[in-house]
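Note that one protein chain is taken out, while the other chains of the complex remain in position.
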Amino acid sequence: MTARTRALRYSLWMLFRFSLAGVVLVALVVLVFMGLGSNYSFEWDKALEFLSWYNRGLGVTLELFVFSATLAVSLGLLVALMRLSPWGPVRDLAGLYVHTFRNLPALVVLLLFFFGLGQIIPLPTIRAPALPHVEILLGAALVAVYAYVLRFKWKRLSAGKKAALLISLAGVSYLLFLWSPITLFGKDYNNIFLWGVIAFGVYESSYLGETFRAGIQSVHRTQIEAAQSLGMNYLQVMGYVVLPQALRVILPPLTSTLVALVKETALIYLVRGIGDLTDQARQLAVPTRRPYIFEFYTILVCYYLAIVIPLSVLSQWLEGKLGISKARRMAVHHDA
Amino acid sequence: MIAIQGVHKWFGRLHVLKGIDLEVGQGEVLVLIGASGSGKSTLLRCINGLERIQQGKVAVDRIDIHASKSDLNRARQEIGIVFQQFNLFPHMTVMKNITIGPLKVKGVAAQQVREAALKLLDRIGIPDKADAYPDQLSGGQQQRVAIARALAMQPKVMLFDEPTSALDPEMIKEVLDLMRELAQERMTMVVVTHEMGFAREVADRVAFMDAGVILELGSPAQFFENPQHERTRQFIQKVLQA
Partner (left out) sequence: MLKAQASLVAQGRLLKLALRAALVGVLVATLIGSLYWVLSQSYTFRWNLALQQLPKFNEGLWITLQASGIGMVLGLALGLVVALLRLSPLALLRDMGTLYVHTLRNIPFLVFVIFTYFGIARAVLPPASNVVLFGWDIDDRLFWGALALSLFEASFISEIFRAGIQSIHKTQQEAARSLGMSYLQAMRYVVLPQAFRVILPPMTGELIALVKESALLLVISLPELTLTAKQLSSQRPLQFEFYTILAGYYLMITVPLSAISHLLEHKLSIHKRGGAT
């Protein structure tokens, strides 16, 4: 039995096992429902007609995520550098920032920014300039990233494999962005959306700030000394020695924070509906007009699972790759 | 080459260096010995500015180390240092470790840098390990790479902070041999070590530090056969007995 067939059989077995467990769980739940006297009639086919609504919501959710994540990472870096600054007051200020936002619920931060500041400082509607064929550009970017990651293995691939890889990559990225619900460019972003981005960005930047700081501090002081002894200036020490090593420590919590951010974007529904995934489901699930409420919400749950689970798996895979390849190398420091 | 005048250093309340005056001439090999806590490593680290001083002056090749930041970076290009714990960059290959200094700090052309690095690797005896990562090498090999990394900058002075203390006994010899060669090539070296044999054979002068002062300074012959101070005598006896 080759390794391939073994892997295939294993995954099939796993699928069977989890399906069985799922069926048992669902059966238990249905029994509980019936025991509690439910006489609900399920109408899945009627609910599934509304999938296009969900897709539109998915687009809004993802757009909110992309912008908030960018803001959170940038602010987080700034906060981390402030926390590591040699000036006490700067450190303390950043520390207050971090501890305040980490101890508040995300919803409260959102409300504070939107209703508190948002009413005082109304933001203009920003129009993102239209980029033609943005899917192709984004697809090309994806290919470039993957090519960079593969650059060492590239030389050892045969010509046929290289061609196959290129074609499949191009195809996947093209399809991905053709069907993508994200537009990002050429549309208006209104006041609500912008304040949402600011609120989520600021909130998550407090967590990311700590993550970045811990990562940078995890690089042993002796590494910095060695780099300095070569005559490197601050930027060179950071760029060539500290950050590459810090990145390995930062990546796992970074990805988990970003995954949490995707889930948090659902909160914007509570402020104002801007048509994100949760909002769309709520608009659909009006008991008087469409009484198949349970189905609508189950589909909503499935949509979130469909986004978040692949992201989690991806982040675990990344950690694994980084862990194996770099963990050995990082353990060079001996304790005398 | 190295001029240390009236240097005092405090770690908080602790007075670690109490007025050091020392001169090291070009091509001279100075070995610093002393008990732990005597301040010898601290003094060494003051020479390339890893430790700040509160009083006095340290000048290397007539550049005042503690004057300004830009001077310090320039001066550090002329001073090579080898640490007890090697401190190689674990995320870079051996080749990258050696070449990053000349390439990014001195701005030498890549081709030249690579050729010089290969020559250095050959010289330290591990030409085949260019693309290996530090954790794939033995302790002795890592320390030799650390020496090569420092040498790649073509420094005027080489500092060694207990370079063999973290090594297994079999590997100490290979590192000391390399240091011996450097001494023969008339490199200016300041070495903090417990290896008395090395001190006796290679040093031009030996300095004994105790509680933050240089108690004795003299040629190896003078030092080992005819120590002036009681403390020096005690120390030598203890070390030679071990």
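Which chain is which? They are A and B, in the order written, and residues in each are numbered from 1.
The rule is short, and it goes like this: a contact is a pair of C-beta atoms (placed from the backbone, for glycine too) under 8 Å apart; a residue touches a chain by one contact, two chains touch by 3 or more.
Values in this document were obtained by computation on a predicted structure and should not be read as measured data.
Participant: Among A:Tyr10, A:Tyr40 or A:Tyr234, which residue is in contact with the omitted chain in the full complex?
Facilitator: Only one listed residue reaches the unshown chain, and that is A:Tyr40.
Participant: Out of A:Leu93, A:Leu123, A:Ile192 or A:Leu247, which residue would touch the omitted chain in the full complex?
Facilitator: A:Leu93
Participant: For the chain that's not shown, point to the residue among A:Tyr10, A:Trp44 or A:Phe115 touching it.
Facilitator: A:Phe115
Participant: I'm checking contacts with the chain that's been left out. Which of A:Ala7, A:Leu25 or A:Leu51 qualifies?
Facilitator: Residue touching the chain left out of view: A:Leu25.
Participant: Please output the residues of chain A touching the missing chain, sorted low to high.
Facilitator: 17-18, 20-22, 24-25, 33, 36-40, 88-89, 92-93, 96, 99-100, 102-109, 111-112, 115-117, 119-121, 263-267, 269-270, 278, 281-282, 285, 287, 291, 293-294, 296-298, 300-301, 304-305, 308-309, 312
Basically, only the chains that are shown with their structure count from here on.
Participant: In angstrom, rounded to a whole number, how far apart do the mean CA points of chain A and chain B lie?
Facilitator: The computed centroid separation for chain A versus chain B comes out at 48 Å.
Participant: In their shared complex, at which residues does chain B touch chain A?
Facilitator: 48, 50, 73-74, 76-77, 79-81, 83-91, 100-101, 104-106, 133-135, 139, 142, 149-150, 153, 165-166
Participant: Which part of chain A faces chain B closely enough to touch in the complex?
Facilitator: Per the touch definition, chain A meets chain B at residues 222-223, 225-233, 236, 240-241, 244-245, 326, 328-334, 336.
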